[in-house]
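Note that one protein chain is taken out, while the other chains of the complex remain in position.
Then we have chain A:
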């Protein structure tokens, strides 16, 4: 008996893979939507570029729009894609370990740690755009490590992990506020933009390290997707199924924290993507755990669409993308939840 809704892929030898049919179909649809959103992103801006020209530029053919599309929009799009995917996967992993759909890197300290360190550095006169991302990454990692250590008491208790994370986040955000009020007006203005999460004026320089981390994360994600099948049980059942809970949870949280920290370093804490994307993905695929590829694509889609709107809606003023992400993702998630409840009476 094969679990309902799964197909078995046997690529040869004794290898076999379980594929959730609906998750596979949803992932393909999301990929197609994302491709379409990318083309739209490159077309739309202060000047409109025809899709045909955009495709030419992307594939390296000569085109009169090479400068606008290739030099201005493409790097920003690349960064948006990577940031969205990283936040999507990070949220999925942290929600899995916390067994809580409300958990995300924002809740366990990553965002606020990065924020506090970055704003502090700005106040003390660090303006170097090469140093700030690394300081912010260090802040995020350190805050998450602190939360993990505080929450550890002969094992990681999911509820304690979330509560201590919220406590630390609140404390760190008051540190951020302190520096914002203390510092000079111009620095505060600049810090506010960073704290909202923005792709303005960023591109390949920020995208490159993130791309490297994401590439390294792919094999880890294969392992994580497998671990999710057992970690999503209660502790006793997971142990009975042969899981070394302490190690596996640490691995999942570490992967999620690194992804979120590096993404935050690249674009600032883009709000709600890590919270919304995994839940949207899970509702679309109707799987028993959050599907990582779908969460990555959903995250990327939310960021790309949000940044497209942020650039276009109040043009020529370009809003930070973080202003739009919640506006794009939240109504959709609410609609999915309401529809899901009226259909099957399924609890959130």
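Convention: a contact is a pair of C-beta atoms (placed from the backbone, for glycine too) under 8 Å apart; a residue touches a chain by one contact, two chains touch by 3 or more; residues count from 1.
The rule is simple: contacts and distances are computed from a predicted model.
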Chain left out of the displayed complex - its UniProt protein name, from "Fe-S cluster assembly protein SufB", "Adenosylcobinamide amidohydrolase", "Iron complex transport system ATP-binding protein" or "Acyl-coenzyme A thioesterase PaaI, contains HGG motif": "Iron complex transport system ATP-binding protein"
Per the touch definition above, residue among A:171, A:240 or A:338 touching the missing chain: A:240
Selected from A:16, A:128, A:177 or A:315 as touching the chain missing from the view: A:16
Where the unshown chain meets chain A, residue by residue: 1-6, 8, 14-18, 222-223, 226, 229-230, 232-234, 236-237, 239-244, 282, 286-289, 346-347
